[in-house]
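Shown here: the complex without one of its protein chains, the others still in place.
Presenting subunit A:
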């Protein structure tokens, strides 16, 4: 029996063909990976398989039965639970209510018992190791906490078939491990998964079968064991895997661009001192609770520090002011791309050139032609998959949206680049493009701060600082091994190389 079978699925969005006659069959009880580059059509397929969108043509069956009518939302819910790539947490409701959204009565009759709901919510959160108060408004959660709540919701739903669209893009190592443990035990209990991720090692870790899409087409479906990582990448990109050219940057300059003195923010971090020099790329690693993201947000003015100073090129920045940071020569990629990264409804060109809008024309006017030139260059350099600079950013695939946010950060040729999880949701190949772009910026004299726990992002850094519970627990010059870094990130190793 197959949990789901989709055949001859085609879907167009205007000119764009998002899915071109693709098929996928997920057998009962397996964990099936779906991989492909950004814009390959993975999330579009997910929206078809969960009844949010109708294919232009093609057929979907669940265990042999035809899919419910699109309007029968309740029937779809009994077939499949899903963690969508884009958050479906409702920020104005509490965490507890989000966990049981549209089933607040807990199958126990017409009237909602809030105390019972809160208790059940605590249980679910506890069971999944999510340390969040069920009574707070979901708007106050961090990106990672939101993702964890979303995962707990989908897994606790009792569905026999669960789709996870890039669930790990926003999670740190231990959280991913916990998710995988859960998935394994649910699989043992007969649950089927469709799992989407750009972290290929995860595919090898928990999936049995993998399907590859490329450019809206089905390329191959194969047992995971029969493929090597390189073969997988080759199927995704359509090119043989080349040796990634080792980037060589000119020597780091001597003048410092970023100077942080004794910076502190509530329970997140304290006593942080840091200098980054011209042309230097510094990584900051750490788990979700390390305070690394909050540190980045203070530097770029998204948060206001309790104490300490941030200076860029010798001038102190006004605390808690993004405009002041931008004017002071800072470009940044925020953690939450949907909140602070781009303006949906505006084009790629407009979004990517916000910081330099003033330079694109005379007297405050904006020259559309020059803007499109700049945008076209960015689209090319960062390999953004789009129908053109005029496309609405909201219609891009998740990974391509992330690239637009990166383009925006780079557009002003800033003195300091602060990148928070810059490659979240970006495919293996595009990741290289993004990191190359960072290299070029550094070579051109920018100081770069890469805040991430992706080892691939950190590897090209001149040095990596590891934060643990709000302070710097270790510093590693380039050339560290994965194990030594990870053990300090997780707080179990001695910091070496200091």
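Methods note: a residue touches a chain if its C-beta (ideal position, glycine included) is under 8 Å from a C-beta of that chain, and two chains touch if they have at least 3 such contacts; residues count from 1.
We adopt the following convention: contacts and distances are computed from a predicted model.
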{"item": "Per UniProt record, name of the chain withheld from view [\"L-lactate dehydrogenase complex protein LldF\", \"Simple sugar transport system permease protein\", \"Electron transfer flavoprotein small subunit\" or \"Quinol oxidase subunit 2\"]", "value": "\"Simple sugar transport system permease protein\""}
{"item": "Per the touch definition above, residue among A:52, A:307 or A:444 touching the missing chain", "value": "A:52"}
{"item": "Contact with the hidden chain (one of A:2, A:142 or A:231)", "value": "A:142"}
{"item": "Of A:58, A:129 or A:368, the residue in touch with the unshown chain", "value": "A:129"}
{"item": "Touching the absent chain when the full complex is considered, from A:76, A:213 or A:480", "value": "A:76"}
{"item": "Interface residues of subunit A (partner: the chain not displayed)", "value": "50, 52, 71, 73-74, 76-77, 82, 84, 86-93, 97, 101-105, 110-112, 129-133, 135-137, 140-142, 144-145, 148, 173-175, 177-178, 181, 267-268, 287-290, 469, 486, 490-492"}
